[in-house]
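Only one protein chain is missing; all other protein chains are in place.
Chain IDs A and B follow the sequence of writing; residue 1 opens each chain.
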Amino acid sequence: MTSMISHAQALQALRPGADAPMRADGLAVNDLLERFHPDYGAKARVSLRIGANAGAPCHPALAGLLESNALIDDLDLAGAEPLATDVLVIGGGGAGAAAAVTAAMRGARVIIATKLRIGDSNTVMAEGGIQAAVGADDSLQRHYEDTLRGGHNEGDRALIAQMVSDAPEVIRWLIDLGMAFDLAEDKALGSTLLRKKAGGTTASRILCHRDFTGLEMMRVLREAVELQRGIEQLNRCPAVELLSHDDGSCAGAILYDLERRSFVLVRARAVVLATGGSGRLHLQGFPTSNHYGATADGLVLAYRLGARMCDLDSFQYHPTGVAHPRHLAGGLISESARSAGAHLLNGLGERFVDELKPRDVVAAAILRECAEGRGIARDGQTGVFLDARALVAADPDILETRLVSLGHLAAKCGLDPRQEPFLVYPTLHYQNGGVMIDGDGATSVPGLLCAGEVSGGIHGRNRLMGNALLDIISFGRRAGTRAAESLGQRQAGRGGINHVHRWRRALAQAELPADVRAPLLYPSYGNFHLRRTAAA
Amino acid sequence: MSETVHLTIDGREIAADPTVSILQAYAQSGAELTANVGCMGQGVCGSCRCMVRKDGERQVSTLLACETRVEPGMQVSFIDYFLPAHVHHYDLKDLHDSWGMLDQIRAVFPEAEHCRHCSGCDRACPKGLPVQSGVAFSVAGDIAAAAAVFDQCVMCNLCTLACPENIRPNHLGLFVRRSVAALTLRPIDLMRRLREVASGEMSVNVTLPRVETATAAPRLAAPAQDR
Partner (left out) sequence: MNTLNQVLLNPAFQLGADLDGWRAAGGGQGLDAALADPGAIIATLEAADLRGMGGAGFPTHRKWAAAAAAPAPDGDKYVVCNGNEDEPGTFKDRHLLRWTPHQVIEGALIAAVAIRANRVVLYINPHQAEGRAQMRRAAQQWAGTEAVRRIERLIGKPLEIAVVATSGRYIGGEETAVISSLEGGFPFPRRKPPFPAESGCHGAPTLINNTETLANVPHILHHGAAWYRGLGVGDAAGTKLYSLSGDVLLPGLYELPMGTSLHDLIFVHGGGMLEGKAFKGVFTGGPSNTLLTARDLDVALDFDSVRLRRSRLGTGAMIVISEGTSIVRKVAEYIEFFANGSCGQCPSCKAGTFQMARLLDRVDSGRAGPGDIAALRNLCRILPGSGRCGLIDGAVTVVESSLHTFPAEYGVAEPAPAETA
């Protein structure tokens, strides 16, 4: 057990009024990551044995799900309600909503199936903002290079270039849908957008609506879906398996309708998988900032149908998750706080990292402080301080204007950010890798597209703040457009689950267990068991 | 450790740590949780709507379960989400003549003028927003004030559920807010950049930075042999 500095002692060590000193023992970035970031350690990866990525590395917990058995058998399809549509969108977050609206605007009949309800997603929880290089001091090239560098040069250059080039048009599209962005000046016309700095960016590029940008985006998108003719919503209908044609292409999906407690078989010309990430797997025991539904379902379904993936061993641990009080652990303190000037302090009252470095670097630095005995312990929780006292003192209105959510969170934590710093610890935040896509979201499986966190390749091995909201709209719209193009193409055949039979043979030949079943659909503490429920 | 709190949620007797939220207590109780749950504590998704009657009180409040701490003797009932039978259809494109804004509000949300001022929406709002005044501002055309009222709305739809005149106040608020953005938000820096991108004046050169000059990525540990 590593020693820690008590909370009381750490409070004593805070220097009132003075700038905290910076520790001098900073490590080189690669050194810091290799030694302290959870992605780089020995427990971070295994080799996949079967499927399109056989031999490639993958996080062990995720590998267990990817190389698992299907939840359903052929027999379960008997009595399933059959539906048919042009485009099936699976997932009701920002990417799914953008895809659905775009496809429907292009005349496609769309079904959007969600596990909880439309809007229940990581999108709605995003606080910081969205990147778009609109400043006169900024350029698409800088956005591109920042993104590439932030991802340790592992991102797909063409995808990044396309996404950053889309960014200004994405903002315009969102405004046209009725999303509000903060302005630098208060005037109707001729004003410029308020731009914030993000960790790892060389220019102020984060556009925002206060510090609940994702909520603003999602409520607008949700309303757009609800009012868009041609979209049918199936809420509480998680996808339990994809449907395939004999040539291995995607034919739709099998949903489980939790209201009716029965299966629904949706045949579609194109499927857009927008199921989001996997934070609720709580990899390596980390708390998560993610939404309840983030259980890697899309990865499991796509992999079983043969989709190629990338970077399955790379996850983002957001540096500033709440560490205390315990019941809020894992909840996010937006990067907006650091962007606005809040500092990280160890138990000795020292700064130990440039707070606006990329997230993986800052997270690793916090984990280092805790590992080397400079962390702070309070009621069994550990972490470091996030200190916004000077920030609030300098701008007393900031908790009502730019950092509204931070103020709310402080109230929930029972502390006054003017007086006391937050205790923070990294929290599992984002799945960097995922299904490989082309510029239109197309995967290696014909008929299957992906958009948003379920896809990989854009953010390399580390995502910058504000690039997730950009990613979901940029690729969500492109996937929706591409999916709508399949209109009038060959009629979807019946579709079946022959790919599941092939998969079961592969499992058996690799001597993998047949009794591990996925997708999970809900976290373990959701106490949901499809087979028990369906049989009831 | 601290003492245990006993409460009832949807008829289940639950023992919980006093520091947890109603939603966490429910999740920890072993109950099947596939609805009325979302952001798990951030209070932004509006999924975990519930009615709460505190011990010894007559009043029943509508709250978000992820933001409300358990108390001894609390009785809780979740309120299901549902797709509304009636939505107010509109297309923002119809609004592009903003001189017609007042008429549009009346045409799309005719019920708003029937507000009977019962304050049910104000009482129902778990965020404490002055919803009823937001409705009144919208009807009067005080767009800025209406938009401000609904700025922090999480669209939990409790006011929609509470409104006896079927006004759907949160959707009215969102309509007003969306109209304001779509009609008036014209950032000049965005306009310039859009023009530069469209004309090809600005683009991305993917050959830069050259691969050899890019910094090397940190090294990963080898995959573990056993799982």
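We take it that a residue touches a chain if its C-beta (ideal position, glycine included) is under 8 Å from a C-beta of that chain, and two chains touch if they have at least 3 such contacts.
Note that the structure is a prediction, hence the values are computed from the model and not measured.
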Among B:E111, B:D151 or B:E165, single out the residue that touches the unshown chain. B:E165
Which residue, A:R15, A:K43, A:R260 or A:R494, contacts the hidden chain when the whole complex is considered? A:R260
Touch with the omitted chain, as defined above, among B:Q24, B:T62 or B:Q104: B:T62
In the complete assembly, which of B:M51, B:M101 or B:M191 touches the absent chain? B:M51
Could I get the residues of subunit A that touch the absent chain, sorted low to high? 259-261, 536
Those residues of subunit B that touch the unshown chain are 8-14, 29, 31-32, 49, 51, 53, 58-62, 75-80, 82, 116-120, 123-124, 158, 161-165
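Keep this in mind: only the chains that are shown with their structure count from here on.
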Whole-Å distance, C-alpha centre of subunit A to that of subunit B, is 19
Complex contact set, residues of subunit A against subunit B: 29-31, 33-34, 37, 39-47, 57, 60, 63-64, 116-117, 119-120, 124-125, 132-136, 139-141, 144-145, 148-149, 152-154, 157-158, 160-161, 164-165, 168-169, 171-172, 175-181, 183, 188-193, 210, 212, 214-215, 219-220, 222-223, 226-227, 233, 235-236, 258, 291-293, 313, 325-328, 331-332, 404-405, 408, 412, 461, 521-522, 525-528, 533
Subunit B residues touching subunit A - in the complex, by the definition given at the top: 17, 19-21, 24, 27-28, 30-35, 37-45, 47, 67, 81, 83, 87, 89-92, 151-155, 171, 174, 177-182, 184-190, 192-194, 197, 202-206, 208-209, 211, 214-225, 227
